[in-house]
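Taking it in order: structure first as structure tokens, then the write-up.
All protein chains of the complex are present and in place, except for one that has been dropped.
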Amino acid sequence: MNKINIGKEMYRWAEDLFPITRSITGAGFRESLGYIKKLIPGLEIHSVPSGTKAFDWTVPDEWNIREAYIADESGRKLVDFKNHNLHVVGYSVPVDCWLDRDELDKHLNSKPEQPDAIPYVTSYYKKRWGFCLSHNQRKSLGPGKYRVVIDSDLKPGVLNYGELILPGQSDEEVLLSTYVCHPSMANNELSGPVVTTALVQWLQGLKERRYTYRVVFVPETIGSIVYLSKHAEWMKKKVKAGFVVTCTGDDRAYSFVPSRCGGTLADRIAGHVLSHEVDEYIKYSFLERGSDERQYCSPLIDLPVVSIMRSKYNVYPEYHTSLDDLSLISPTGLAGSFNVLSACLSALEMNYSYRVTIPCEPQLGKRGLYPSTRTEERGHEEQVMMNFLTYADGTRDLLGIADEIGVSIKECAAIASLMEAHNLVERLENEDRKGL
Amino acid sequence: MNKINIGKEMYRWAEDLFPITRSITGAGFRESLGYIKKLIPGLEIHSVPSGTKAFDWTVPDEWNIREAYIADESGRKLVDFKNHNLHVVGYSVPVDCWLDRDELDKHLNSKPEQPDAIPYVTSYYKKRWGFCLSHNQRKSLGPGKYRVVIDSDLKPGVLNYGELILPGQSDEEVLLSTYVCHPSMANNELSGPVVTTALVQWLQGLKERRYTYRVVFVPETIGSIVYLSKHAEWMKKKVKAGFVVTCTGDDRAYSFVPSRCGGTLADRIAGHVLSHEVDEYIKYSFLERGSDERQYCSPLIDLPVVSIMRSKYNVYPEYHTSLDDLSLISPTGLAGSFNVLSACLSALEMNYSYRVTIPCEPQLGKRGLYPSTRTEERGHEEQVMMNFLTYADGTRDLLGIADEIGVSIKECAAIASLMEAHNLVERLENEDRKGL
Partner (left out) sequence: MNKINIGKEMYRWAEDLFPITRSITGAGFRESLGYIKKLIPGLEIHSVPSGTKAFDWTVPDEWNIREAYIADESGRKLVDFKNHNLHVVGYSVPVDCWLDRDELDKHLNSKPEQPDAIPYVTSYYKKRWGFCLSHNQRKSLGPGKYRVVIDSDLKPGVLNYGELILPGQSDEEVLLSTYVCHPSMANNELSGPVVTTALVQWLQGLKERRYTYRVVFVPETIGSIVYLSKHAEWMKKKVKAGFVVTCTGDDRAYSFVPSRCGGTLADRIAGHVLSHEVDEYIKYSFLERGSDERQYCSPLIDLPVVSIMRSKYNVYPEYHTSLDDLSLISPTGLAGSFNVLSACLSALEMNYSYRVTIPCEPQLGKRGLYPSTRTEERGHEEQVMMNFLTYADGTRDLLGIADEIGVSIKECAAIASLMEAHNLVERLENEDRKGL
């Protein structure tokens, strides 16, 4: 499938998933996972009972909601969850009562600085209820009595997550983590799972995979914490690079959040690929983190996980409001993220170390690799070839060589294959490299 | 005592000490130490006999002076030590003779470029005598005979220094070193001992001290060399940070001279505190050193000693002249130095390493440490809290965490205490940190 088609396909998935009422638990979360499982059938859906301990946390009760509205004295529904699932504060406890305007106001949330936007508000761990609405609508609610109804329930159930292990030649792993717990929002929600789904389809289509890929679709924060509480020990040994996939849908910036201490393989790969594949990108500090890298990179977990985004959460104005809708993301925006992230995974796959087999420069001419007359302009390819051989000293991985000689790892890998085919370099297992 | 009062107090001490005729040995030095001992009674005054060897040096004879003047033929005293003790070259041998104007001139010192200033000149190790006077006065001395009288003596005695050990929980030490060997000058002399004295009073008032404080009042150069000849082996094992306290009195610059190779705990603390506590400061190179750090940082001693000053010796125009008088220093100038240096000592006291106790982020909400509704603006304190927990990985000391997350160590320490009280982090002994 070409890139434009991948973009369109991802956008269609986002359209299908958009209306579903998701939260960190409940039917909407399961429905969304079910949709994704149709696209990547190997996805396993796990259930963790409410009350389960996970490090410092406890899996909360499951939340489901059927109806929620604010009606006036005439019974007219002024604010209705059916119109937009952001209208209710996530995890609202049930309520059905009459309130006067002042009492009602304590349960309303709006953004005066964006008066047309319905804000996104949740209260997972403190029992309360509330509504969200545009500031303009809030101002239009005059004095009087209002009936508020939230027909939800919050009771023991399960927290779900999806997990897919794509085995590779090695049991060393690359992690892809995305979340599926926000209701109708597009860049900060659906872009993540649809790009991750497309990456999985692409990985499944590869002739061979060096790394094992661990792909998880979790509810943000509690989901990654629950997941780590089960798998951290193994992942600390095996994960060589990871990516939190979120905010990958719009056409504005590219953004990069490094790992906690920087300098990991994931950081190096991401920096290299962004430098070569996109015109410009914003490099943030880990102090500006905000998604599940908070857990993956936390001190006692400390995985090499980074995040490559388009417009970053917290930064773009539509973030966490009803303005983050399907008009904000696009097939090209999604495809751009897919391209950069798949380029990162390709780079990881090709990133071996190499060592020349012969002291001094080899005689490329006798192998048909080099112009035999020395005044002819050395073409770019010959230069890359000679430079590759110059730094293929067994102490650098391909990424290090590419950075040293100023070309992309993709171009460097093609030269490395050619040189290996002529027995001019040998590909090193990691052990050989360390032994040097 | 509040800061303004401390400044005034220190200034009063400087006023009291100003008139005393100090040199590297002698009665004035002892009188000055005696004054300080009244303020910090624990101070021990040591005596080292003339002729004692100290590394490459020998303690010189003790110098005392009663009278010195230049009189004209009529017996009128034109230059009189009673008027300003800078008028005589320090360590001048006794003399009483008549000279003509040309002969006299060979024994005069003045500064043509600062014609009103009496320069400060000494000759500790070469036997000579001389007078210092303003260049204007020198020019006013016409032809004729002059009587010169210096009633001094230079004979075996002692070199004195003051030493105070303030024990702490650990036998690891912080060094404060200042000198008391200059006659009537203010910034480059009395500011150092009075700020050091105030720091000692403040340290004595602390409820507990982690470090043991070694505080010395020495004659510059020969005094620190003598002191090191007795204590260097111990100090090389125990001193974790040290400060030469000098030129701490005026209201102009803040200045910083790093240790010889930089990067020590003292350098890191000083750089951090200056960055957070003062608007701007001048960072000098160790090549611009000029006080007892020359000895403390010398290759075979190599202690982690830095110097935080106001206007640095050699740099300000009044340096080593009669213009460096009590009008040059001020209560606020002294208090500024006291604040920065006490902040450095506080920073050292609080600079432990921390490690989180729980994998992944803790649930701050259930501890009342965090807003439970996620759309509320995270306040600055919450951010510092989360950032502190993110870098409290047991490999960084508090200073390193503070620098990483961009806040002062003071602010970071408050958060660290709160987190420790909630058992979210543990404070590490150094051994634990190394074992990581």
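First chain written, first letter: the chains are A and B, and each begins at residue 1.
As a convention for this text, a contact is a pair of C-beta atoms (placed from the backbone, for glycine too) under 8 Å apart; a residue touches a chain by one contact, two chains touch by 3 or more.
Here the structure is a predicted model, which is why all the values come from computation and not from measurement.
Q: Quick one: which of A:P156, A:G365 or A:G379 touches the chain that's been left out?
A: Per the contact definition at the top, the residue touching the missing chain is A:G365.
Q: In the whole complex, not just what's shown, which of B:V48, B:L133, B:A232 or B:A402 touches the removed chain?
A: For the chain that is not drawn, the touching residue is B:A232.
Q: Just one of B:S32, B:N85, B:T122 or B:N351 touches the chain that is missing; which is it?
A: Only one of B:S32, B:N85, B:T122 or B:N351 touches the chain omitted from view, namely B:T122.
Q: Kindly state which of the options B:R138, B:R214 or B:R260 is in contact with the chain not pictured.
A: Within the whole complex, the residue contacting the unshown chain is B:R260.
Q: Residue-wise, where is chain A in contact with the chain that is not depicted?
A: Residues of chain A in contact with the hidden chain: 355-356, 358-363, 365-366, 372-375, 386-387, 389-394, 405-406.
Q: Could you please point out the chain B residues that touch the chain left off the display?
A: Answer for chain B: residues 54-57, 109, 119-123, 125-126, 128, 221, 224-225, 228-229, 232, 260, 286-287, 294-295, 297-302, 320 touch the chain left out.
Note that only the chains that are shown with their structure count from here on.
Q: Counting only Cα atoms for the centres, state how far chain A is from chain B in Å.
A: Distance between chain centres: 55 Å.
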